[in-house]
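Quick one: the structure is below, and I'll ask about it shortly.
Apart from one protein chain that is not included, each protein chain of the complex appears where it belongs.
Chain lettering (A and B) follows the sequence in which the chains are written, and residue indices restart at 1 in each chain.
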Amino acid sequence: MAPHPDRLLGIDPAVRALARELYAGTADAPIISPHGHVSPELLETNRPFTDPAALFVTPDHYVTRLLHSSGIELDSLGLGDSTTPPREIWRALCANWRRFAGTPVRYWLEDALTRVFGITLAPAADTADELFDQLSERLSQPAYRPRELLESFNVDVLATTDDPSDSLEHHRRLAADDAVATRIIPTFRADAYMSPARRDWPERLEQLSAVTGIDCGSYHGLLDALRNRREHFKRHGATATDVGVTDAWATPLSDEQAESIHKLGLAGGLSRRESVFYRRNMLFQLGLMAAEDGLVMQLHAGVIRNHHAPTYNRFGPDTGHDLPAVTTFTEPLRELLNQVGTNPNFRIVLFTVDETAFSRDIAPLAGFYPSVYAGAPWWFLDAPAAVRRYRAAVTETAGFNKTSGFIDDTRALCSIPSRHDMSRRLDARYLAELVIDHQLSEQDAHAIAKALVSDIPRAVFRLGRSPATSPDPNPDTPASPTP
Amino acid sequence: MAPHPDRLLGIDPAVRALARELYAGTADAPIISPHGHVSPELLETNRPFTDPAALFVTPDHYVTRLLHSSGIELDSLGLGDSTTPPREIWRALCANWRRFAGTPVRYWLEDALTRVFGITLAPAADTADELFDQLSERLSQPAYRPRELLESFNVDVLATTDDPSDSLEHHRRLAADDAVATRIIPTFRADAYMSPARRDWPERLEQLSAVTGIDCGSYHGLLDALRNRREHFKRHGATATDVGVTDAWATPLSDEQAESIHKLGLAGGLSRRESVFYRRNMLFQLGLMAAEDGLVMQLHAGVIRNHHAPTYNRFGPDTGHDLPAVTTFTEPLRELLNQVGTNPNFRIVLFTVDETAFSRDIAPLAGFYPSVYAGAPWWFLDAPAAVRRYRAAVTETAGFNKTSGFIDDTRALCSIPSRHDMSRRLDARYLAELVIDHQLSEQDAHAIAKALVSDIPRAVFRLGRSPATSPDPNPDTPASPTP
Partner (left out) sequence: MAPHPDRLLGIDPAVRALARELYAGTADAPIISPHGHVSPELLETNRPFTDPAALFVTPDHYVTRLLHSSGIELDSLGLGDSTTPPREIWRALCANWRRFAGTPVRYWLEDALTRVFGITLAPAADTADELFDQLSERLSQPAYRPRELLESFNVDVLATTDDPSDSLEHHRRLAADDAVATRIIPTFRADAYMSPARRDWPERLEQLSAVTGIDCGSYHGLLDALRNRREHFKRHGATATDVGVTDAWATPLSDEQAESIHKLGLAGGLSRRESVFYRRNMLFQLGLMAAEDGLVMQLHAGVIRNHHAPTYNRFGPDTGHDLPAVTTFTEPLRELLNQVGTNPNFRIVLFTVDETAFSRDIAPLAGFYPSVYAGAPWWFLDAPAAVRRYRAAVTETAGFNKTSGFIDDTRALCSIPSRHDMSRRLDARYLAELVIDHQLSEQDAHAIAKALVSDIPRAVFRLGRSPATSPDPNPDTPASPTP
């Protein structure tokens, strides 16, 4: 198992030769990760990973869903209250390695195994035990603890995703620790507070009330408490929020309507429809808050969560059956964009798992509104062929500067360098194709390749200029994001 | 006219060279055809084809719709009660040959004419008569009768599509005939019994009652009769069912509701909406039956039938104006998959003519549910560029093992080898591209190419192991499909 140096750089020899050059200019650039799900506690405590299955299989729903789709039960992959020994979980992965052919999961795993762990043995039924032993031995070494890994990955900025009630204690300590070179910042994600129909909604409101000292028993109280925590997040370095919703509708309610649904939600007896109205209004309100405080709004819309109720009931959320919905943005965001779409303080980055939205909704919106950016291909679409379709669908209408730069969106720490590397290779290839087809100059291609891994994500996510980059003022970053 | 040996194998020389090797490994493999529309009567009686028009034009709605779209009336192509002489029909095809450029119809016809009939003369206005004579001469020879053709095509398994009321007498006789090497099996397709709004519904119920001795005057009677006939089909070798519906919604009704609509349907005065509810419940019930008896459920969803009423009224169904509808599967199948989605006995293969469903619905469903498989590109999408889009849209999320293998879906006997050959070439090319781009090893590509034409379709459709293949247990085929 030895990943080829030219992997993903293209099929045509001229494209590949140029892509190789373009990629050489970005391969070692520091990683900017403006959105992901690495646990800040993991990084702060720096406890070693316990075993290969806990690192590579059980927590990664990309891996478990593919094994599950092949008939392997989630219980035997360590989910839920499973007692399956790690070694057996690992064996299940290795024995089914061939089923991952052609998927990015295999690509990332091979990449991480070889480049991060120096493994050369290919996973298979008869190598599983030896691999398990080799990896376990590595994981016992200090160099393979979370923070040491992060440092070796050359991650400049890492954003986590956090609940508004979170104290951000881990972030505070990480920021105070001079030994941590990566800037680790929180991201405000208020999903749990948006839908009164959620079973845990009342409990969450109570928790938020307790944290803020603001009574969330009313709609107005909740808005105030959220505003309060956004400031808290900003004080801890946050530059962005995130929100995940079934659809992108952001439709305001009157205060009276919202207040009445809020009360009903607490009292019980709310209809599903009213909860949807409430959620759509909250999305609108979060947009207004973003225009006020300048936190960049990431919108991940169009996922049907927990499709298979029996699996959800037994194993909980994030277990591989969150599935894409038909998704549009243009009509759903109309009212919000009419309000704040040309406000220089407002910024929204759109992500979809329905790729029809790339050329129909996202690129045209990003190609008119200064506030709208086309988010990188997400989730089911973060693989070579889908990434290439994304660039082909978005660039002609919105250019490169209105795209977000790569986002790894991962909870799998060791996949971070593999995912960013994949993106850099694919962008190099896309740019090389434009050059070889005489649509772009080589010089422009080099500049764009570099911008896509540094200036562009820094500007889009208001991360400030890198000390290493040139002193050109970047017109995308307002000097002061708050008015 | 001489099809190039490298056709469809790719443009890049390195891809083509490798694709050639991969294709060489599958080009002569026996054909597995788990879904199609060849007439079992045709095969049993083995009557010679009467003339080139009856073989290549009149019954093939791919051909007639393209000619019709060019302004040629269906009557002059032999449809309905046409009296157009075969030679004139054939002339119309030849005179319009150029209009087929770039379509798979021309590809299949050229392929069949050259490889099956040894024709080298290209169709054109001035070659029509000579071609007609050449072909007529061939058709008069014993080697060109249906069964002799089938044998020369090296078809290992051929599934037909049959009405539940069918006696399956032809299948029984074909199975009993030692001279028939191909395993010819029926497929249970109950479309005609699902929609009370169909004009012929009462008549169909009566017919089914007569065949089964079970009174289909009630909903419960109909379910029992269908169960009864599924067993009949299984006894005649069926391993699968098929169902074609306007949408994929499978939504259960209570027994009372279904019974009441059933009665209303027979009495007259049913609303269109109630008929839709009934149909969606029937799809759900067919899913439950599949989970019981282990017949693989093929779901062909999203076709608007008989778009042009005047053509339908004059020429009947299947005359080229069945058109794709916007299609989704994820929400529509939720209730059914919650019930039986992880039942090892249940299996469903999803087909669409709306290609947006490949990456948004089908691949994610197949990438989680062990029971769900991504069906081959169907109908409007069974052509080179569309097939390549299908692989690119599905593989990264679901891999190769959760796809169905190729399905020819044809009533045109002579196009069977051409269609399977096209698919083998395109899969070889797709795999070669992955190898040349260093995403897959050459060894894996060879194994996958072979699996796609043998182990995979055999496993997906529960056809049992081929005597010729290796004795590895295949985890996709439960030892006993019925509990």
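Keep in mind that, in the parts below, contacts are C-beta pairs under 8 Å (C-beta built on N, C-alpha and C of every residue); 3 or more make two chains touch, one makes a residue touch a chain.
Predicted model, so just to flag it, every value in this text is computed and none were measured.
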**Item:** Contact with the hidden chain (one of A:203, A:255 or A:396)
**Value:** A:396
**Fill in**
Filtering B:308, B:450 or B:465 for touch with the omitted chain leaves B:308
**Request:** Out of B:42, B:66 or B:333, point to the residue that touches the absent chain in the complete complex.
**Result:** B:66
**Request:** Among B:8, B:42 or B:394, single out the residue that touches the unshown chain.
**Result:** B:8
**Complete:** Hidden partner sits against chain B at residues 3-4, 6-13, 65-66, 68-71, 98-104, 107, 304, 307-311, 320-321, 323-326, 353-356, 380-381, 383-386, 389
**Fill in**
Missing-chain contacts on chain A, rising order, are 12, 14-15, 328, 330-331, 334, 337-338, 341-342, 344, 356, 359-361, 363-370, 372, 392-393, 395-402, 433-434, 436-440, 444, 447-448, 475-476
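The working rule: only the chains that are shown with their structure count from here on.
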**Request:** Provide the C-alpha centroid distance between chain A and chain B, rounded to the nearest whole angstrom.
**Result:** 40
